[in-house]
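Here the complex is missing a single protein chain, while all its other protein chains stay put.
Let's look at chain A:
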Amino acid sequence: MNSSVAVQWKAVCKLDDVLPGTGVGVRLPGRQAALFRTSDGSLYALDNRDPFSQANVLSRGILGSMGDKRVVASPIYKQHFDLETGQCLEDEAVSLTVYPVQVEGDLIKLAVPA
């Protein structure tokens, strides 16, 4: 995220609320995010809106890897999105917003534009 844009860290849930290897939906002001926890404990957050179906479902996608990229697969039409960059692997023109994630104690926080 561009450093010139002011961000605000928003606590969204506890670490235990997200099972390893799964994702959850997060309500942010005016938007929805998908928060993922991989089986090794890393956390990522992207837009929850699937740009191919316009449905808010990416949090329900299956996590995995393609080559050296960590990805989530859309549950609707199965396109893959890079968890680090939000880039769609099947369509160069499509990418999702990435939300930085941090953990404080057992709280998970997402960075959202202020």
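The definition used in the following text is that a contact is a pair of C-beta atoms (placed from the backbone, for glycine too) under 8 Å apart; a residue touches a chain by one contact, two chains touch by 3 or more; residues count from 1.
Throughout what follows, contacts and distances are computed from a predicted model.
Not shown: a single chain whose UniProt protein name, out of "Nitrite reductase", "Spermidine/putrescine transport system permease protein", "Pyruvate dehydrogenase E1 component subunit alpha" or "Elongation factor 4", is "Nitrite reductase". Shown as candidates are A:Val7, A:Val57 or A:Ala111; the residue that touches the absent chain is A:Val57. The chain that is not drawn here is touched, among residues A:Val24, A:Leu46 or A:Val101, by A:Val24. Where chain A meets the omitted chain, the residues involved are 12-13, 17-22, 24-27, 32, 35, 38-39, 49, 53-57, 60-67, 70-71, 73, 75-76, 78, 80.
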